[in-house]
Every structure is written in structure tokens, then in C-alpha cells.
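Note that one protein chain is taken out, while the other chains of the complex remain in position.
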Amino acid sequence: MLSPDDLTALWVTLKLAAVSTVLLIVLATPLAWWLSQTRARGRVLVEAVVTLPLVLPPTVLGFYLLLLLGPKGPVGAVLEDIGIGHLAFSFSGLVVGSMIYSLPFVVQPLQNAFAATGTRLLEVAATLRASPLDRFLTVALPLARRGYFTAAVLAFAHTLGEFGVIIMLGGNIPGETRVASIAIYNHVEALDYGSAHALALTLVVFSLVLLTLVYALNRRGQSVGVPR
Amino acid sequence: MLSPDDLTALWVTLKLAAVSTVLLIVLATPLAWWLSQTRARGRVLVEAVVTLPLVLPPTVLGFYLLLLLGPKGPVGAVLEDIGIGHLAFSFSGLVVGSMIYSLPFVVQPLQNAFAATGTRLLEVAATLRASPLDRFLTVALPLARRGYFTAAVLAFAHTLGEFGVIIMLGGNIPGETRVASIAIYNHVEALDYGSAHALALTLVVFSLVLLTLVYALNRRGQSVGVPR
Amino acid sequence: DIRVAVAANFTATLEALAAVYEPASGNRLVVSPGATGALYSQIANAAPFDVLLAADELRPRKLIDQGMAVAGTEFVYARGIPVLWSPQPDLIDEEASVLRSGRFRYLAIAEPRTAPYGAAARSVLEALALWDTLERRQQLVRGSSVAQTHSQVAGGAADLGFVALAQVQTAEGIPGSYWIPPPELYAPLTQGAVLLSSARARSAARHFLRWLQTDAEAAAIIEAAGYRRD
Amino acid sequence: MSIDARFCLQRGEFHLDVDVTLPGEGVTAVFGASGAGKSTLLRCVAGLERAAQGVLSVNGEVWQREGLFLPVHRRPLGVVFQESSLFPHLTGAGNLRFGLQRTPIGERCVDWDEVVQLLGIAPLLPRYPDSLSGGERQRIALARALLASPQLLLLDEPLAALDEARKAEILPFLERLRTRFAMPMLYVTHSMREVARLADYLVLLEGGRVRAQGPVQEMLSRLDLSLAAADDAGVVIDAVVAEHDAQWHLSRLSFPGGSLWVSRCAEPPGERLRCRVLARDVSLTRERNEQSSIVNLVAAEVVELAPAASPAHVMVRLDAQGTPLLARITRQSQARIAVQPGECFWLQIKSVALLR
Partner (left out) sequence: MSIDARFCLQRGEFHLDVDVTLPGEGVTAVFGASGAGKSTLLRCVAGLERAAQGVLSVNGEVWQREGLFLPVHRRPLGVVFQESSLFPHLTGAGNLRFGLQRTPIGERCVDWDEVVQLLGIAPLLPRYPDSLSGGERQRIALARALLASPQLLLLDEPLAALDEARKAEILPFLERLRTRFAMPMLYVTHSMREVARLADYLVLLEGGRVRAQGPVQEMLSRLDLSLAAADDAGVVIDAVVAEHDAQWHLSRLSFPGGSLWVSRCAEPPGERLRCRVLARDVSLTRERNEQSSIVNLVAAEVVELAPAASPAHVMVRLDAQGTPLLARITRQSQARIAVQPGECFWLQIKSVALLR
């Protein structure tokens, strides 16, 4: 039912979602932590900026990212100069785009989770000789499990369905930047509803199974040792 | 700099974002609460389904919503029959679409916030004669403040930047379903980049100011009486 | 009011037309741009439009077949002209030899399956026996519409691309460098208009279509915008 | 008037299996080692353990039985939890109002000002819980439970976090609650003093089961329970105010077996009172000694001897015309002055704690 192109697109989609989710979680952690701990006045501005990727339509965001990351863009040109190459129309570019696009969904749950943990247990850890990094890793992180779970699920799912940023920034190159969402869109536009339904259904069923599994695992994990 | 049409589009955008955020928060609350409290096996499936709107590309989601809510669709036809009228190409349709689209961003933070509150304080409230509804309203809700704040911000911002669902389901009708993101799209399609930039900038600056304000207010609110 | 669903690439031209038509007729055009495929889906689901100005002839015909549009009201209101274009002044010469040389990183086209200009671009590249090579080297980037393709090229992310002449033509000519492929290399980009069934009885809609089809001033505006009218 | 409770509950390794009938008024102390199941029992009574199989009726009203489970908020009770559990989003006053507002006006029987003054929490009212000290939090929690005018008060070590002075102030208030509002209480504590002071009835839990139960007077004078081995073992005596001595600020209490001088009390002659005599405050002597600072002498007969916690001591149970008394003396003294069942002695009572 699914064409080889569609399968390739699915594969690219999964790869993109996985890579950008992992990277985003790692990179957003210090930001979310800082936001949850600081009393600095500038915090609110940073929080607002983090939310901004949401307010632009994805295609428009993609357009500006293209300007920014493309060969003529300020970031792209610098990358070009240092030999990495600009990011337009490449998988790495998509990863960057997806990360920016999903940033708010990751930072917010993490920040909330860190804030909800409070200071008491971190103080306790400090009195037990844990350094700041140590107590972050061994106390704050495990207690923020729920937040990490939510962040990962939202970022992953959001990247699966991403379209606007990707088509603009990625250029829909088969095998490299053509993801499932673009393939479905094209099927719909080409009035090939059969293929569209098939691919959409595959994506939905796959996601449903994956999400159900993940939620079930998470639930089992929660039954012990999570703060009430 | 902005044409009257653009201003109208901005207004529709704000209205849409505000209405769907409020409705969504209200409607998602019982769902999030149930998810946070239940031990039922079916919970994980519901959680997965709630996340599904994310995994389809917005245009495709809009397409299916059009099939569902349009005059020939199962839901639309029923609405038609009972005299409400189908939901395609109307503001109410957009509200429904936006709500479905933003559902995961609202349910997840609320559910986390409810779960983080734990049972102890609800038990205390019960011993102080608070009925289940009462303790939900007077204990669980206020303690989930942070979650509500996050949910509202994400849903609002997400709706501001929504495009795919809206263009498909709403149909780009000026004054009714043409929101800012679509107006920007129109400008870009007409190669009127100047107007597109102006409108995008307006949207971003407006959002930045609004979000900063909201975050600042929220921060002030948090300095007293929030669990550590 | 006449509610016009228009292929996004024609939006700007339609606005120029409206500026002439509205004062003359007293009717107002309510314009809803969109991708032709999306407009088709919407009309099939009872979108409140009177007239469709599509980017191809296929979708109007299908609507007629399904009874969603009025048979006999369809006509070609414009023919698009694809152009290989780059904002760089000397990238493209008369023979478009840059295509063969491969001295570029990305060539942008619209998605051939859904955008007529994309299909034309593909035909041209196939006629030049370049399609497979470029595809294999992953040098082809596809926009979901020709407008996106234009953005990608204009912004410099792609070095050159097949766009619509209407997109690059200005009163002062065409900036940068360009090549207009000979018409025999691609199937004509006929854009069809049709009256939708829901507007069967709306004389204003019929009036607008007739004006668009026959008025000389309208034809002039369309041609000036970069389309042909034969 | 009684509280009938029967509960079965499994929690991991721990099994609670309790079947008791408690007096429906006054204070019932729940006593037992850490982990004995005291908090769990209170949770069952409160209705917080839905899983518990059980029957519970409080003064005739059935709160729980097969097929019936009155939800927590329908049970007119007040609970003070072992760990502070104030609402962090409400000020002290907000916490206090929480229960008060939900109590029908007709059922309110505890006065705001009285509670606030008594617990010394007026300056705490505008503050949020996270700026309060441990003891301050506990006082707010106590006030909050009281202001809901409960018909049954469940207290889980409510005074553990308080200093002695504060405890001494609050105890009479709890007593007053019981007498004035006839508010029965289940009171978990580790303190013998609080038991003697407050409780009428005592339930001794061990490993989730009831080891013994009975009126406090009887329980405290039993030599077979761990209670008698405690350092502060002693008996509780119900007495009547006989006379006041204005000059020396003393009052004489009489009980069937004799009389005791205590610090002057407020009650008029004829009023019933309770006092506590610790086993270690009682010494036995063959002759009256008038030239001693000890003012209280009671004649009693030795009933029973039992080993005390330390091998150097014995516990002596005595009978003063029906009133049981305990004395803890060294084995050496026992031999020296021949303390044997049936012998009569003067009991020198160094100190008598007036309980109410």
C-alpha cells in the first residue's frame, strides 16, 4: 500500500523526530533549570522569547529560518566560513528547525517540573555533600521525570507532524528532507486520497502504538518511588 | 503600514486564540483531572489519543477535520440536521479545530500539575468537609496554577501561529476565518514580502509584549503562597 | 459580493483586476487564495465560494464532473509562463548552460505532483535529460507552491529555480538573470476558471466571469502581469 | 454512646487488624511504638483508606459497613496529621477559614477568637505556611481542625513539635473542648504525660493489633503491660476537691483511699478532678515523718510486685481502699523495709500532678 518513497519519508521522519527530541531535551535542560531557579529580572523576557516560535505560522518561521541559516544568512554564512556549510535543505538544518519549533514544549514542562520539586530536597542533598551538578543530576533530574516524559512526548509528536518549517527549510528532498507530513500533503494536493489516507493512517497507528507503549511504561515506572 | 484587512486578520486571530484557549482550558480540565487520578487501564490509551493531533501535519489534520465537520461529514451532517449547521468555513469551526490542535499542550501540563499536587492536601480538604468538587476547585485548581498558566500560554501562542488547520478548515474568508497567519501567507503568495514582514513583525512584537507581561504577572503572583 | 477562490499564484493579479472591475461593475470581489488542491477539497465540502480561478484545468473539470461546478462556464483565463530565474545577474545565460554545468548547489522547483509550475519544470528538465542527474545529486529542492519556490530562490537559499514569469516580471523588466524555456518543452500551463454550482443563480458571478473572459482591459492586465492570453 | 470500629487492611508486610469499642465521649489515647499502625488506624476511621474492610459507627451513626461507606467529607470529623499539611496557597487565616466556612452555622461551636488566642496564632494569621516554623504550622493545623467543629477529633501526635510551655497551654484547651463541646477524640501520642493528662481510655497497639484496651486508670495501674515499665509509669486518680487553703495556695483532693494536697485549683469544693501520681514519686515508709517537706501521706496495702525495667527496681502495686497506686522502689529498699503483699505502708507522695 505504501510506496517506497513513502517508506523512506517515514524513516526520515522518525530519524528527525528522534534526533531533534534528544538534542532538544539535552540543550533545553540548562535553560529550563536556569529559568526555574533564577530570580533575575530578565527571566520573563527569556521566557517570552522561548515561546515565540509558536506564534509565527510554521511556513513563515521556516522562511525566516531559511533566511537566517541559508548561505546568505548571518548564521549560515558563518557556518559556511568555518567549513560546516550552511544549513538550508539539509537534514541538520531540519534538526535545527525542529528544535527551534518545539522549544516551548520542552522548556515549559521541564521548568515546571524543576519548580515543583522545590528547594528542600536540594538543600538536603547539599548537606549530604552533593555538589550543585551532582544534586542536579541525582535529585532534580529524577524528580523531574514526569516533566521530561511530557517534554519528550510532545517534542517527538510535534516533530512527526511538522510540515511548514520543514518544507520551507528542508526543500522536500527525497531521502534527505522529505518527511511523511510532506508526502501526505502532496498526496492530498494531488487528489491521491488513497495514498494520503494510507500514509496518514500508518503514521497515526504507529504513533498510537508507540505513545500507548510509552505511556504504559511511564505509568509502570511511576507506581514506585515518585513523590506524592 | 498594515492594511485594514491585516488589522481585521489580527483581530480575528486574537479572538480565535482567546476563545479557543478559554474553551479548551475549561473542557480539558476534567479530562486532565481524570487522567491524573485514575488507575484505570484505559488511561494510557486515552493519553496516547490526546497526543495524536500533534502527529498529523496540520494541513492534513485540517483536511480530515473538513471531512468530519463539513456538511457531508458524520459530525457536520448531524449538526446540520439539528439546525446548528456544519462547522466548516466558519469561526466556530476554527475554534473547534484550534481546540483539537492544541489539546495536547493543555492536557499535559494540567495533568502534570494535578499529579504533582499529590493526594495529601486533598485528603486534608476532605477532612475539612470539602466535597470532591469543592476540593477540586479550592485546592487542586489553585495548586495547579503553574500548570494552568503554561497550558494557557502554550495554547494561546500555538493558536496565534496556527496555519494548516485553519486554511484547510476555514478557507481564508476575510473577516471570518482569515487570521494573521493566513494573511501573511496571502502576502507571501502574492510576493508582497513587505506586507508579510510587517504583519509577521507585528505579530511577533505583540506576542513578545503580551507574553512578557503575562510572565511578569505570573512571576509576581508566584512570589507568595505557592508550594515550595 | 462575489466570492472568488483563487489559486494563490494569481492573487496579486486578481487584486489588480479587482481594482478595475469593482468600480466599473459595482460588485465587490471577496478573494480567498489557496492552493488549488486545497480549494478543490474545500469546494467539494461546500465552501462558500462562487467562482474558482484554479491553477490548472484539471480541478475545474473534476468539479464539473462531480456536479459542484456549472458545466459550460469553464474557460482558460490565463496561461502561465515558467521561467528559470536567479537573482544573481550572471548565473543564467541564454542557453541556460548553468543547468548542464551543474555549477550550483540547489535548484528550486515547485512540487511537480501538485503545482503546475513544478510539473512544467520537471518536463523541461526531463527534456534536457537533467532530471535524473539532479535528483540523484539531491540538488532539487521542492516547494509546496511556486510562491515558496520563489521565496527560496529570492532569499538566496537556492541558487536558481523555476518560478512563474508573473512572479519576477516588473515594470522595469526582470532583475537578475533568467531563461524562458521554449513552450514545446512543457505542457501549457492553462489556468481554468469556472462558476460553482452554488452560484448558479448569481448573476454577479456570471458577470464577473464574462468580464474576465472577454474584457480587453482585463486581458491587458493579465498579460502585463506575466501571463499569456491565447 | 460509643465508637465501634473494626478494620482489616493490608499494606505491604503490615497488616492492621483492629476490633474495638471505644467510649463515645472523652479522649481515647492510641498508644504504641513507631510503626504499630496508629496513623493507619486513624486514617481508617477518617475514611481515608478506602481499601479498608471494616465497620465503623460513631455514637449510633453508621459511617461504614458492608456496602456503605460515608465519604470523608460527610464525616463530621477533624484531623490533625502527623506531618504538617497546611494549604500552601492560603494564609494562616485562609487555612483556618477553610473548614469553618464549610461547617453549617448551626453546627459551629468553637469560637474563632478563643482558638486564635489560645493557640497564640494571631500574628501568624496573615502569613503563608512556608514562612512558619514547625511548631507554628502545627498550631495552625490544630486550630483549623477545631474550627470545623468536628464531632470526632482525630489527632496524630499534634503536640510533638511544640515546646513544653506551649504544650502545657494547649492541653487544657483540648480538655475544655472535650468537656464543653463533648467532642470525642482519638489521640495518638508517644507521651505518657499526655495520656495521663488527657485520656479517659487507652488503646495499646502492637504490630497492627490491639494489645490491650481499657479505662486509663485501670490500664496505667496494670503491671503486665509495657506501660508500667516506662520511666514515667504511674496511676491516674479520680478525686474530689475537698477544701482550699488560701494561705498556701493549696487544695486538698480526697479520694476513697485518702487525700492529697496539690497546687490550688480553680474548681470549687465538691468538683471532680483528676490527678496523676508517678510510680517513681511514691516512696514507702513504715512511720509517719512530720518533719519532711513531703506533705502527702496515704496509707495503702501492698497487692502485687513485679519486676521493673531495671533489675535494681521493683514495681509495687498498692491498694488504698480501692484506689490502685504504683510505687517504684529499689530491690534493696524492698528487702530492707520488707515490702510484701499484704503489708501496709505509708506512701510518701512527693509530687502530684493535677490533671484537670
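Quick notes on this structure:
The chains carry the letters A, B, C and D, assigned in the order they are written, with residues numbered from 1 in each.
FYI, a residue touches a chain if its C-beta (ideal position, glycine included) is under 8 Å from a C-beta of that chain, and two chains touch if they have at least 3 such contacts.
Because the structure is a prediction, the values reported are computed rather than measured.
Although it is not drawn, the missing chain touches A, D when the whole complex is taken into account.
Contact with the omitted chain, checked across D:96, D:284 or D:300, is made by D:284.
In the complete complex, the residue from D:50, D:74, D:108 or D:190 that touches the missing chain is D:190. When the whole complex is considered, the residue among A:28, A:61, A:125 or A:214 that touches the unshown chain is A:125.
On the side of chain D, touch with the chain left out of the figure occurs at residues 11-13, 32-35, 39-40, 82-84, 123, 127, 131, 133-136, 139, 156-157, 160-166, 168, 190-192, 226, 230-232, 245, 247-250, 261-264, 280-281, 283-287, 289, 291-295, 310-313, 327-335, 337, 339, 348, 350-351, 353. The omitted chain makes contact with chain A at the following residues, 120-121, 123-132, 134-135, 138-139, 142-143, 145, 224-228.
Definition applied: only the chains that are shown with their structure count from here on.
One inter-chain figure worth recording: chain C and chain D are separated by 91 Å, centre to centre, where each centre is the mean of the chain's CA atoms. In terms of their C-alpha centroids, the spacing between chain A and chain B amounts to 19 Å.
Multi-chain contact residues of chain A, defined as those touching 2 or more other chains: 59, 63, 182, 185, 188.
For chain C, the set of residues touching two or more other chains reads 38, 41, 151.
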